[in-house]
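A protein chain is absent from this complex, but the other protein chains hold their places.
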Amino acid sequence: MPISRVLGQLSNAVLYLAGIGLVVMTGIVAYQVFMRFVINASPAWTEAGSIMLMTWFIFLGAAVGVRENFHMGFDVLLYVLPPSAKPWLRAISDLCVFGFAFGMVFFGGELVIRYWSTRIPVLGLPTAFTYFPIVISGVLMCLFSLERLLMRAAGEPVDDVPTDPTITEA
Amino acid sequence: MEYWILFGVFTGLMVIGTPIAFCLGIASFATIVYLGRPAIVVFQQLNSGVSAFSLLAIPFFIFAGDLMMRGGIAARIISFAGSLIGHVRGGLGQVNIAASTLFGGISGSAVAEAAAVGGIMIPQMKARGYGADYAVNVTSMAALIALLLPPSHNMIIYSLSGGGNISIADLFTAGIIPGLLLAAALSVTAYIVAVRRGYPTEPFPGFRKAGYFFLVSIPGLMLIVIIFGGVRSGIFTATESSCIAVLYALLVTLLVYRSLGWDEFIHSVLGAVRTTAMVLFIIGAAASFGWIMAYLKVATILTAGMAAISSDPLLVLLMINVVLLLLGTFMDMGPLIIITTPIFLPMVKTFGVDPVHFGVIMILNLGIGLNTPPLGPVQFVAAAVGKITVMEAMKSIWPFYGAGLVVLGLVTYIPALSLWLPALFRG
Partner (left out) sequence: QTVLRSSDTHPDGYPTVEAVKAFGALLSTKTDGRYSVEVFHSAQLGEEKDTIEQTQFGVLDLNRISIGAFGTQVPEATVTQLPYIFRSADHFHSVLDGPIGEEILAAFDKVDVVALAFYDGGARSFYNSGKPINSPADLAGMKLRVMQSDIFVDMVAALGGNATPMPYGEVYSGIQTGVIDGAENNYPSYDTAGHAEVAKFYSLDEHLMVPEVLVISKVVWDGLTPEDQVLFREAAKESVAKQREFWAAKEVQSKAAVEALGATINEVDKKPFIDAMGPVYEKYVTDPALKDLVARIQATEG
């Protein structure tokens, strides 16, 4: 499906954007250590700045996770139910993801509007900037979960894609 | 009723396989809606749960671990360990544990460690006639050493879950003796099993060769010195050391070993982003869940319930350990730390248990859970590398579980094992 290809490209673009966020964050913290220890003139903005960057790339990455299916879950019920139940359980899960993502858009949007005119101390940016990623992530998650629901309904093997091996928790 | 909604929705969604972050978020949302209070707080907490500077250590340490694995730092450390103790009976098992201990001193991820050390050691062990189950079990249990030895991002998660005032430096230091104790217990167990199975020894490669392996692994091993020395001498904080680990791993793999290509670098970055996003999204959702739990005073009620059963700290710790081991069979470490710390920590504090000590207990306990099916990610990685099923590994893992539980018992009931070293450093 061409729409699916577009969503794939969107997801990849978002993932690369998040990756740039991680690299820039590495630079900011290194700069903080350098300025404090070597120059003895700590920049005040680095702590808040790196946290802000992290929330952005986490929420962007989390949206990619919905499409790449790397969010961790436990299929306890699948051990006892017949395999034919799997697509139904997955569909319920995707609906839940869609619902919560919709909440992220709605309530995240409210947070953005409420805190548009207050400022983050030291950074000086509107507080809304910390809440903005929730909204963007929510929109992406809505799209990606809807895509999964439709593809599954059309008989595509969306549930058989293996989880990415580069995920290493613990 | 609100308690049933919170835990019922969470459990119900979890068993059907909904990703854990969404289980937490939706259960929180449903509860606050039932209570008739503004649901916006759920999304505020989703955000503020991931807005802490200390959390930066998670992406950084994951990123650094991945770079070290791809860039050959881990492989060189293993060669060095092999030249040192390969000549003991069942030598490769001992090499595996020694390499895990060294690598554990620069990485905090047991999964990365199982992949790095196991990826190299397990095929070698199988080729020399070791049972695949033995190789897998030694690998998966020794990988847990990484959780206890500094650096350990799980301890940072614990510190934050405990309210953010538990010293990360103290937690890092507290894990050292228990980590080495686990290494020793596994080493003895691996030796006994090796003798009974009649596994071979490796020839000592000679001092020249051993010296060479030592030299080439120095740049990697220096990271231990740099991180520990840097934090202890005040150049950077424990959190910032994670960023230094990334820069150092890049420096070594790009300039010294020249083993990291552009493609691998991009893979490392994107891999770290995926893992971090998954873990921290759960942490954010767990903050919403934790907020509702605090609002409903769940911890207070549970503490009262447990205290009604017993007020003996030894018995309470035993009960908590059993509960955590059970939970650890089907849940992963990070989310469990986040969910259970706000419940158990206030409880054990009232019985006089030090938060740093309890952190070490929790990390070791949940670490063992990483090797217990149905959800044992470290065991899965090791078994996959060894090309055996988890069931095959389970048949002979019991002596190693035994070693882990003995250490857990010692760590639980001898607080000094955890608390002596931090006190020493504090002077």
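Each chain carries a letter (A and B) given by its place in the written order, and its residues are counted from 1.
In this section, contacts are C-beta pairs under 8 Å (C-beta built on N, C-alpha and C of every residue); 3 or more make two chains touch, one makes a residue touch a chain.
Predicted model only: the values in this text are computed from it and were never measured.
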{"item": "Of A:Val6, A:Ile20, A:Ala44 or A:Ala85, the residue in touch with the unshown chain", "value": "A:Ala44"}
{"item": "Residue touching the undisplayed chain, where the options are B:Ile168, B:Val269 or B:Leu417", "value": "B:Ile168"}
{"item": "Of B:Phe80, B:Tyr158, B:Phe213 or B:Phe236, the residue in touch with the unshown chain", "value": "B:Phe236"}
{"item": "Residues in chain A touching the chain absent from view", "value": "32, 36, 40-42, 44, 46-48, 114-115, 118-119, 121-122, 124"}
{"item": "Touching residues (missing chain, whole complex) on chain B", "value": "32, 37-38, 40-41, 44-45, 48, 52-54, 159, 163-170, 231-239, 291, 294-295, 426"}
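In this text, only the chains that are shown with their structure count from here on.
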{"item": "Separation of chain A from chain B, taking each centre as the mean of its C-alpha atoms, in whole Å", "value": "24"}
{"item": "Residues of chain A touching chain B in the complex", "value": "15-16, 18-19, 21-23, 25-26, 29-30, 32-33, 37, 47, 50-51, 54-55, 57-62, 64-65, 68, 70-79, 89-90, 92-93, 96-97, 99-100, 103-104, 107-108, 110-111, 130-131, 133-134, 164, 166-170"}
{"item": "Residue ranges of chain B in contact with chain A within the complex", "value": "13-23, 25-26, 29, 39-40, 42-44, 46-47, 50-53, 55-56, 59-60, 62-63, 65-66, 109-112, 115, 147, 154, 235-236, 240, 243-244, 246-247, 266-267, 269-282, 284, 330-334, 370, 374-375, 377-378"}
